[in-house]
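For this depiction, one protein chain was excluded, whereas all remaining protein chains were kept in their positions.
Chain nomenclature is as follows: A and B, assigned in order of appearance, with residue numbering initiated at 1 for each chain independently.
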Amino acid sequence: MESLLPKTYEEIPGCLRQMTEKSRFIGGGTDLIIKMRMGLAAPDAICYLGYVRELKEIRREEEWLSIGSCATMTEIEQDPEVREHYPALMDAAADVGSLQIRNNGTIGGNIGNASPAGDLLPVLYLYDAVLEIMGPDGVRRAGIDEILAGPGRLNLACNEAILRILLPPSTGYTSFVKLGSRKKVTISRIGVALRIEMDGDYVKEMKMMVGAIGIKPVRLEKAEEFIKGRTLNEQNILDIAAILSDYIREHVAKEFDRDYKVFASRGVVMDAFHRLRRD
Amino acid sequence: MRLSFILNGKRKVMETEPDRRLLDLLRKDLHMTGTKEGCAEGECGACTVIINGEAVHSCLVLACQLEGKEVLTIEGLEENGELSAIQRIFVEETAIQCGYCTTGMIMSAKALLMHNPNPTEKEIRNALSGNICRCSGYTQIIRAVKRTAAEGGC
Partner (left out) sequence: MRYVGKSYPIHDACQKASGRAVYAGDMELKGMLHAAVLFSSIPHGFVKKLDCSRALEYPGVVDVVHCFNTTEREYNRYQSQFNQALIYTERVFNSHVRFVGDRIGAVIAETEEAAREAVRLIQVEYEELPYSLDVFETLKGTIDNVHPSGAVFECTDMVTGTMPEEEDLVTVDTVTDLSRINHICMETHVCVADYDQYSGELTIYSPNQTVYGIRTLIGDIFQMDYSKVRVIKTTMGGSFGGKQEWVLEPVAAAAAIRVKRPVKLVYNRSESMISTYGRSPMHFQSSFTFGRDGSLKGVDCDLLLDAGAYLGNSINYARTVGHKLFRGYKYPYCHFHSRAVITNTIVSGAFRGWTSPEATIMFEHNMNMGARALNMDPVDIRLKNVMHPGDADPLGNIPIGNFRADEALRQGREHFFWDRRKEEIREFNKKNRRYKRGLGVALGAHVNGFYPSKTDYARVDMRLTETGSVQMNITLHDHGCGTVTAMQMIAAEALGIPMEQVSLGEGDTKYTPLDVGCFSSRTTYVQGQTVCLCAEKFKDRLKEDVSALSGLPVSELVVENNLVYGKYHPEVCYTWSRIADECQQKLKHEVFVSYEYVPDTNPGVAGAHFAMVEVDTFTGMTKILDYLAVHDIGQAINREMCVAQTQGAVIMGAGAALLEHVVTKVSGRPMGSLKDYHLINCFEAQDVRVELIEDGGTEGPYGAKSIGEVCHTPVTAAVVGAVNDALKSDMNQIPLTPDVICAYLDEQEKKEREKEA
């Protein structure tokens, strides 16, 4: 197997030119290595971008936050900018697997793996993340939803790499809660990401993204419409949960734990709203 | 590929395959079998080592990711031919039964204490939640980590 290991930003395009349809990027490797050992992936070359200093950085760029695709979950969780301005991203990063996985797994890997249960995905949708992508001939930008194609699939050429994740300024309150089958070190069964702007006691605007109930994060527009102009009392939150339950009942196949998810959405929605109030 | 990295404080240069797992590099190529394989999918923590100061699964790191990095394994913990404080305290607190999780558990605990010399119980439990012990109820392990912290670290 070939390994493509650019050490500097300038070396990346050269490496990308050598990648074929069978080549793979490796972030932390927490998913790819398992697939390779199970015989589900047999790349002819792997490209590891983790030696490029710029791709590990999390830094402010004017009003945007730029996160290098090789930043680990731990680095994201602990970053002061993330903690202050993107708390839902902090929650999602902190909830990924075990500490060892968070120390190793990267945000670029989480996107590239494109798992329906990917913890960061609903949050990246929530914050309208833009991806900076480099190909052999240059750099382009695209919204997360343009790039995410479905389970394990991205709308990227084999020689295109995600370099950075750019988050526009975030306003309002945000939160992320995931429901797994235990509290820590678990795969998401439902992940709810919320962003709310209030006007006094009334909701001015809400965005609600739900992970692990479809091939990509689902935007629950019906709930967003419903809550506009209302207060966040318990009944309204329960009604939002009911909207989510209805959605799951209609759209999730039985073998993907539909019955459980229909029932349990109430708990995870309530927790997500509860977490909004942390500050 | 030619790999050069720091292993337990010493520079190591070796010829290997880019997709060789660190775990195999240690156990099979370097005959350092203190690091254990328990699941090969990052769920049990038995293979935990410390890379650049952070606890990671050696089953989920490839040789091509290791260039220039500092790897610390259980074999690097003994000091002057004696158990280091954290190892000795694990022994003394009967935090060891079958022992298969022990080396990974110690490495996770050590990484925690390197970052946070006075962790709360919750912080300890969070840091060790990726290390499965099937013999105990974690009580003695938590006690050993607390005592190591109280006695000035590992």
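We adopt the following convention: a residue touches a chain if its C-beta (ideal position, glycine included) is under 8 Å from a C-beta of that chain, and two chains touch if they have at least 3 such contacts.
Keep in mind that what you see is a predicted model, and the values were worked out from it rather than measured.
In terms of the touch definition stated at the top, the absent chain reaches A, B within the entire complex.
Per the touch definition above, the residue from B:A40, B:L66 or B:A111 contacting the chain not shown is B:A40.
Here the missing chain is touched by one residue of B:S4, B:N52, B:N118 or B:T139, and it is B:T139. Against the chain not shown here, subunit A presents residues 39, 179, 181-187, 257, 259-260, 263-264, 266-268, 270.
By the touch criterion stated above, the residues of subunit B touching the omitted chain are 24, 27-28, 31-41, 43-44, 46, 73-75, 77-78, 83, 87-88, 90-92, 94, 96-103, 106, 125-126, 128-142.
The rule is simple: only the chains that are shown with their structure count from here on.
Centre-to-centre, using mean CA coordinates, subunit A is 29 Å away from subunit B. Residue ranges of subunit A in contact with subunit B, taken from their complex: 1-3, 5, 26, 28-30, 33-34, 36-37, 46, 48, 50-51, 72, 74, 97-101, 103-104, 184-185.
Listed in rising order, the residues of subunit B touching subunit A in the complex are 1, 17-19, 21, 40-43, 45, 48, 51, 54-57, 59-62, 64-65, 67-68, 108, 126-127, 129-131.
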